[in-house]
Every structure is written in structure tokens, then in C-alpha cells.
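Here the complex is missing a single protein chain, while all its other protein chains stay put.
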Amino acid sequence: MMRVLDVMTRERCQMVNVTGEVSQAVKTSGVEKGVCLLFVPHTTAGIVINENADPDVTRDILSGLDAIVPRLKYRHMEGNSDAHIKAALAGQSLTLIIEDGDIQLGTWQGIYFCEFDGPRERKLFVRTMKAEE
Amino acid sequence: MMRVLDVMTRERCQMVNVTGEVSQAVKTSGVEKGVCLLFVPHTTAGIVINENADPDVTRDILSGLDAIVPRLKYRHMEGNSDAHIKAALAGQSLTLIIEDGDIQLGTWQGIYFCEFDGPRERKLFVRTMKAEE
Partner (left out) sequence: MMRVLDVMTRERCQMVNVTGEVSQAVKTSGVEKGVCLLFVPHTTAGIVINENADPDVTRDILSGLDAIVPRLKYRHMEGNSDAHIKAALAGQSLTLIIEDGDIQLGTWQGIYFCEFDGPRERKLFVRTMKAEE
């Protein structure tokens, strides 16, 4: 079964740590060995993995992306093309390894839902699969 | 079975909407629940998801990438290092969720094959897998 997680944001650009919710969804699925696919069904949001220890890192990533994406005269009339470009750079699909019934992350890694045009109510799709080896 | 789709481009940089072809390949596979892996076997092309409604968005993404990738004196003698960098940023691998026999995308999402050094004849690999849960 595909699970759908809700993600709320309070700012225009925000990285929301969803590691706990994803881990819980995997444990609920009962898959011991396999993969977990995360998918963001939006065009101005993405999913990335980065440091879970110092919140300054996610602030620096958001500041860095602001500086990377140029202030051009964009054509799209909604005026949020910067958010579409950030979403294209971040990506909407992420695949994780499941071992011993949980996702396998590095010590310092967290999974972040990245909102680039909030605040909004968003969805995150989670699909678990058993490995056949 | 792995399917191979053909993608033709007419410009140096172009985002080609392949959502319909990918959806058709998934329906042909008969997989009801699982995942669909897209893979681009090229080094100056990539695959991204973004808005399918306003074509200005993809034009803005291509303009944005042009502005992001610096005009350095590159070493690679073919003179297309900007395209290799754009490909590295876009990515060549994308995994989608299959439910009810079709890929699950957001309302505004389309799948785009991104050519950064065209025009060329390209390939897109598609692999479908049943989920075992």
C-alpha cells in the first residue's frame, strides 16, 4: 500500500525534518529488507537528505539556494519560477534502503521535505517494497 | 522487461514532456502496484519533474540553469562542460510510484527529458517492478 504523509509549512522556504514519520511508515509496513521510495507530488517542493544535528545547516542550504537561483525576469506569470527551479535542483523522488525493518541512514543524516513556495499544506507519498534477492 | 523510449530534440537545450509515453509503458507492463524507474543513458541530458500547465515554467527553468552554470574557462575540449554540469544537477535517474496500474503524479506534475547539448536522438530506459509487501 502507498502511504500519504501530510506536511505543513509556516514559511515561504522551509526544510521540514520528516525522518521520524518516514521511519514510522516503514515500521508499520512490516518490510524487513527492501527499499522505501519517497515521492513529492508538487512542483515547487522537493525532498533532500542532509545534516540532522545543527539546524544552521538547513538555514545555510536555504540561503545558498536563494543565492544560487538567479533573479532573472522570468516569464511565468505566477512569479514563483525561483521555487520551480529550486524544486528541479532538489528533486521530488528519493529511494532509501530498508534493513532490519527500518531505513538505513548515516549517523548525521535526516530526511527533509523542502518547501520553496509556502506556507502550504503538502503531501509526501511513501511506498515500501520487499527485496527479492 | 526493460523498455527503451526514443526522444528527439530540436534545440541545444530543451525539456521534452515524456509523461504520456512513460504512463503508456507502465500500462503496457501490466504492473498494478510497484515502482517505475526511469534512467537516462547519456551524460549531457537528464530527467526532471516539474509543472505541466504553463510552458513558460520549463523555459524559465532552462533560462535559470543557463544563469546558474558559470561561464568558466573549462578544460574539456569538446566545449560542452556546461551541459555536463547541468546534467549532473538534473540527474539521470528517477523513480515513480505505480498504483492502480499507472504512475502516481501530482496534478501539476509532468516528467521532462532534459536535453542540454542537442539537438540529438536520445534514449530513455524504463523499468517497472511489482511491489511485494
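By letter and in written order, the chains are A and B; residue numbering begins at 1 in each of them.
Here is the rule we use: contacts are C-beta pairs under 8 Å (C-beta built on N, C-alpha and C of every residue); 3 or more make two chains touch, one makes a residue touch a chain.
Everything numeric in this text was worked out from a predicted model, so none of it was measured.
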item: Residues of subunit A (touch criterion as defined above) contacting the omitted chain; value: 33-35, 48-51, 54, 56-57, 59-61, 63-65, 67-68, 89-91, 94-97, 99, 104-109, 129, 131-133
item: Hidden partner interface residues of subunit B, rising order; value: 1-2, 29-31, 34, 37, 39-43, 68-70, 72, 74-78, 81-82, 84-85, 87-89, 91-93, 95, 123, 125, 127-130, 132
